[in-house]
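One chain of protein is taken out of this complex; the other chains stay put.
== subunit A ==
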């Protein structure tokens, strides 16, 4: 389709604006603390990579970074595994209470965290999942599974039911049809869903912080360490901030074509 003549310019101006705060954070990460707080300057006067050296030199920093990567990946895989059959059921069948069930799933994204976090802590402690990667991954399923079901269901409704029927006539059982034929057809849906699961799990802090202490501590929680008696270590904080963007940027690079293909086929 045609694009308006000035659309290109406006779009890239928007992207530039979007990048400003991120670039500013990057700028902070490569200057010494005295320069950050000292005076305002657009271009860093002295460039230093000390903060990055500190980050990768200290176990507590990079291990919490790895913790976040482990539990977000685990969460994306587990969310997809449970959401795929459920989304198929919602898109292909009517069953008792389906509408209510769907809305109930969504409501789990709507609980205000402050008070709900206390019992969270107790449950995960009592079943031995406290401070484990698996524990955080399961807790994050609370808000990722409903979204995954919703997105996948939209894609699946876009695939004609005739395909299921043809496969059944050809003698495919439901599981075999699902794995051999259906899943490859909705590859892009799986890519998009995995991205959204990764994203929401990666940025979540309150739950992850509540049910971890050391072994599975997320990177975002480690960042509060930069506040000490001597004030905030802005440079190190900015460095950690810059590094938290990297894994997500890699993930989106891999799924970019799936997003570009679009997932609004059918109903959603």
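Convention: a contact is a pair of C-beta atoms (placed from the backbone, for glycine too) under 8 Å apart; a residue touches a chain by one contact, two chains touch by 3 or more; residues count from 1.
The rule is short, and it goes like this: contacts and distances are computed from a predicted model.
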Protein name (UniProt record) of the chain left out of view, among "Rod shape-determining protein MreD", "tRNA-specific 2-thiouridylase MnmA", "Sugar ABC transporter permease" or "Alpha-D-ribose 1-methylphosphonate 5-phosphate C-P lyase": "Sugar ABC transporter permease"
Among A:55, A:71, A:130 or A:150, residue touching the chain not depicted: A:150
Absent-chain contact - pick from A:30, A:76 or A:139: A:139
Among A:86, A:167 or A:216, the residue in touch with the chain that has been omitted: A:86
Missing-partner contacts on subunit A, residue numbers: 1-4, 7-8, 10-11, 14-15, 18-22, 24-25, 28, 36-37, 39-40, 42, 78, 81-83, 85-86, 88-96, 98-99, 101-103, 105-116, 118-120, 122-123, 138-139, 141-142, 145-147, 149-151, 154, 157-161, 192, 199, 202-206, 218-220, 223-224, 234, 237-238, 240-241, 244-245, 247-249, 251-253, 256-257, 259-268
